[in-house]
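The complex is shown incomplete by one protein chain, all other protein chains being positioned as in the whole.
First chain written, first letter: the chains are A and B, and each begins at residue 1.
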Amino acid sequence: MSVVFAPTIGLRPRETHYCPGCTHGLIHRLVGEVLDELGVLGRTVGVAPVGCSVLAYDYFNCDMHEAAHGRAPAVATGIKRVLPDRIVFTYQGDGDLASIGTGEIVHAAHRSENITVIFVNNAIYGMTGGQMAPTTLIGQRTTTTPGGRDAALTGYPMRMSEMLAQIPGATYVERVSVHSPVYVRKAKKAIRRAFEVQVAGKGFSLVEVLSSCPTNWGLEPAAALDWIKDAMIPIYPLGVLRTPDDPPAYLTAVQPQSDGGAVAGSGMPPATGVVGGDSRGAVPKEGEGSAD
Amino acid sequence: MRTEKCILAGFGGQGIMLMGQLLAQAALDDGLEVSWLPSYGPEMRGGTANCSVIISPEPIPSPVIAHDATSLIVMNLPSMEKFVPDVVPGGFVLVNSSLIEEKVTRSHVEAIYVPCNEIAQELGNAKMTNMVMMGAFVEVTKCVRPESVLGALEHKLGERKAHLMDGNRAAFARGAECAVAARA
Partner (left out) sequence: MPRTLMKGNEVIGAAAIRAGCRAFFGYPITPQTELPEYMAAQLPKVGGVFVQAESEIAAINMVYGASGSGARVMTSSSSPGIALKQEGISYIAGAELPCVIVNVMRGGPGLGGIQPSQSDYFQATRGGGNGDYRLLVYAPASLQELADLVQIAFDKADYYRNPVMVLADGMLGQMMEPVEFRDDLPRMELPAKDFAATGTMGERAPRVINSLYLKPEELEEHIHRLFAKYEAMKVNEPLVETVGLEGAEIVVVAYGTTARIVRSAMATLAEEGIHIGLIRPITLFPYPMGVFETLPDSVRQLLVVEMSMGQMIDDVRIANEGRLPISFVGRTGGMVPTPALVAERVRELLGATAVGGATEGSGATAYQGVGTGSTTGGAR
């Protein structure tokens, strides 16, 4: 008799707190399976966010850090820099990554931290009970947009993956969905590829996973999956936005010179002679007239 | 020895901070206690710069010179106007007369005028202006040994710039001579 379905060793054998029909558990499982299949589970360190998946540290069967809201990429940076041979991932929701943590995610990508980010976008704040997220759709009712999201007041849905894909350091960026088995399989492939990028030492990888929130969307689980397909995907198109094979053209235009400068006309400042400063009270050094 | 409390002031680029550091290093090498405190702020290149050096055989309590400077080095006019009132009676004011035409009008302080830029240029290197002043200062105050200042400079220049030592030694000596002549 062959085993066709079994719990993954990548997750701890315990019940999750997620609502019925929520796809967080499914996404956890995909991450757990990939870590196991790549043979890296033992040397993986994860970072959990604040949001619905705040307790993810209890579910993943690896060492975990629980970060402050939005700071997971900074925490992951601290871990990866002192433990460069570990596999480090963050698991973040849309409030965590796209709202309070925009600075951290942008700069982790910008530095091309060799980490993997699992970004779960369900277009709403779940844990706090259904408030507007940066990714909430126009017209979508939330407890803080009771009349539906109005772009004039709150802006348009924020497409984090498109935005991050513009960053030179973002090596691999893909958006997937888990609204049907076919898409779940594709999502797993993307997650696998993202971790492979990290294993290969190629830098920052991120997979955005469109996820459902039946509770706060006010939909039955099956209808919620349909809503991902019908309402979310048109705004958040699926697909690969960046791979290690297609760096942006302006990156290849800059060839570092031996003296640390950049090729003239590349539009990039030279690497030397640039002094960082504190915008809150810069203190240029005294032009030292040395005694020579 | 008494406690030497020296304010060094000028504009950025004149090597004010370096002068203070050489003095501090020399004091340390002479086995004395020393503190070096810079002004810091949003001053631009070419703006004002000053530092306070306290040299004493005893541990130094406050590193701040609060209207009790025993000596003052001024390399430009704004510095002279600002700091001369901070010198105690009987203190020294060393003036870079190449850039400051005005005289010290205060009484009970001894002003020594040293044409630092001119001497440095005569010796062929305008960057040695501060070392001319150092020579005069050490001659007047005797708060550190001249060899210690030159030793500190030699260390600072390192091997790569060791060839500059001869010029700087000459600049230092000319400054000292100038001070002797001025006080004679």
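Note that in this section a contact is a pair of C-beta atoms (placed from the backbone, for glycine too) under 8 Å apart; a residue touches a chain by one contact, two chains touch by 3 or more.
If you're wondering where the values come from, they're calculated on a predicted model, not measured in any experiment.
> Considering the full assembly, with which of the depicted chains is the omitted chain in contact?
The undisplayed chain, in the complete complex, is in contact with A, B.
> Quick one: say which of A:Tyr57, A:Tyr183, A:Phe204 or A:Trp227 touches the chain that got left out.
Checking the options A:Tyr57, A:Tyr183, A:Phe204 or A:Trp227, the one contacting the hidden chain is A:Tyr57.
> Quickly run down the residues of subunit A that touch the omitted chain.
Here the touching residues of subunit A are 12, 41-45, 47, 54, 57-58, 60-68, 71, 74-83, 86, 103-104, 106-107, 110-111, 276-278, 280-283.
> Just the residue numbers, please: which parts of subunit B touch the chain that's not shown?
Touching the missing chain: residues 21, 24-25, 28, 33-38, 40-42, 59-64, 66-67.
Just so it is clear, only the chains that are shown with their structure count from here on.
> Taking each chain's centre as its mean C-alpha position, how far apart are subunit A and subunit B in Å?
57
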